[in-house]
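Structure provided below as structure tokens; questions to follow.
And now, chain A:
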Amino acid sequence: MKKYLTLSLLVFLSFGIYAQNIPSLELKTIDGKTINTDTLNKIGKPVILDFWATWCVPCIKELSAISDNYDDWKDDADFEVIAVSIDDSRSSSRVAPFVRGRGWEFTVLLDPNQEFKRAMNVVNVPHTFLLDKNGKVVWQHTSYTDGDEDHLFEMIQKLNKGEKIKE
Partner candidate 1 sequence: MKKLKNRLKIFFPVFLLPVFVLAQKGQLHGNFQTDVYYYNKDTLIGAGQPPQKIGFMGYANFIYEYQNFTAGLRYEAYLLTPEGYDKRYNGTGIPYKFLQYQTDLYKVVVGSFYEQFGSGLILRSYEDKTLGIDNSYDGILVHINPAKGLLLKGLIGKQRFFWSEGPGIVRGADAELNLSEYIKLLQKTGLNISIGGSAVSKYEDDKDPLYKLPKNVLATSGRTTVSYKNIIFQSEYAYKINDPSADNNFIYQDGQALKFSTTYTRKGFGVILQAQSLYNMSFRSSRNANLNNLAINYIPALSKNHSYALTAMYPYVSQPNGETGFEADIFYKIPKKTKIGGKYGTSVSVNFSRISSIKKLPVADTINIGQAGTLGYNADLFSIGKELYYQDFSLEIYRKISHHLKMNLEYQNLIYNYNVLRGKKGHPTVFANVGVADITYKINSNNTIKTQLQSLFTCQDYGNWAMALFQYTLKRKWFIAIMDQYNYGNEIPEKRIHYYNLSLGYTAGATRIQMGYGKQREGIMCVGGVCRVVPAMSGLTLSISSSF
Partner candidate 2 sequence: MKKRYFILFIISILLFYSCDKITPPYVEGGNGGGTNDSVNYVKKVLVEDFTAHLCNNCPRAHKTLEELKELYGDKIVAIGIHVGDLAAPLTQNYFGEDFRTTVGNDLDNYFSASNAGLPVGMVNRKKVNDNFLQSYSEWGSSINEILQEPQWLNIVTSTSFDTTSRKLNVTATVYVINTFQADSGLKLCFYLTEDSLIGWQKDADNESGEDVSNYVHRHVLRAALNGTWGETISLNTNIVGYSTSINVNNFEVSTDYNENHCYIVTFVYNVSTLEILQADETPILH
């Protein structure tokens, strides 16, 4: 009996081994263009997919840290940053001036009814995913501490070299 229970548990756990692709949803950028999230599967380079909100202090710290290093990192590695704001209609109009006012240069998407957040099973923000060049989730992390961005950059460099990521 024990053997079968173990086997079924292994089968269940094996589900986790298969890396997640990005589901297909229509979201708007802060410029008003509509983007389908499944294009994230086809970018062809590693992507930092970062869920944040204008009222979330650690989220802003994380994206500020990424933004501070953005130019230097872009010189040394090939990657994209997609920041998805889960601000609802109370603060979603403020996202554009907020992002521009801080001088952030990466792509920002608006998810005002948290559809993308639900589809990606995010519990709390900040929540950051790292996608490989095929759009598969190879790493994810919740909350932010100073220095997390350096670890992110290390992993991007590894992905650029074609190495695999371990948690």
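Just so it is clear, contacts are C-beta pairs under 8 Å (C-beta built on N, C-alpha and C of every residue); 3 or more make two chains touch, one makes a residue touch a chain; residues count from 1.
A quick word on the picks: all candidates are chains of the complex that A comes from, given by their letters.
Small disclaimer: the values here were computed from a predicted structure and weren't measured.
Applying the touch definition to chain A and the options 1 or 2 in this complex singles out candidate 1. Chain A meets candidate 1 in the complex at residues 1, 4, 7-8, 11, 14-16, 18-21, 23-24, 26, 31-34, 54-57, 60-61, 64, 68, 87-94, 96-103, 112-115, 118-124, 127, 139-143, 145-148, 150-151, 167.
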